[in-house]
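If you scroll down you'll find the structure; I have some questions about it.
Selected chains from the complex are presented in situ; the others are not included.
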Amino acid sequence: MAELTSLITATPEEGRLLAIQLARKSIVAIQPDGDTRKSLRQAYATDTMQLMMAAQIVALEFQTIALANNHWKKTD
Amino acid sequence: MAELTSLITATPEEGRLLAIQLARKSIVAIQPDGDTRKSLRQAYATDTMQLMMAAQIVALEFQTIALANNHWKKTD
């Protein structure tokens, strides 16, 4: 998985993608085996409770990224 | 799903709507299949625990949006 070199992104949309990448990066760090992760993916993608847990992690990572990018403000 | 071009909204009400959109955007990113999401929706909309998980995600996304909008303050 690509190294995290910066929290700065060009747009909020790219910030969302980075938030999702950071969430995945954590999962990879805790469960490095790709096959195990693949077998687990089916479970969480079809279970609303787990989908929402994942969305909560993305929301937390995005808070960090939005702040780092000064919220992508044009005027300040 | 529409691209996220900005966190800035005209009013707090629009900020709430954006928070809900961001939460949905995460769910779409994790579970891209629309039919699967549709079948899951019935489950979480009638289960209080899951409803509250969803409301928690909205609260987190709204924290980010409110900060980006300097809390929609008129006087600072």
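By letter and in written order, the chains are A and B; residue numbering begins at 1 in each of them.
The working rule: contacts are C-beta pairs under 8 Å (C-beta built on N, C-alpha and C of every residue); 3 or more make two chains touch, one makes a residue touch a chain.
Note that the structure is predicted; figures quoted are calculated from it, not measured.
Shown chains number 2; the total number of identical copies in the complete complex of this file is 6.
Quick note on the criterion: only the chains that are shown with their structure count from here on.
Those residues of chain B lying in contact with chain A across their complex are 3-8, 22-23, 25-27, 29-31, 36, 40, 43-44, 47, 49-50, 53-54, 56-57, 60-61, 63-64, 67-68. Within the complex, the chain A residues that touch chain B are 11-13, 15-16, 20, 44-46, 48-49, 51-56, 58-60, 62-63, 66-67, 71-73.
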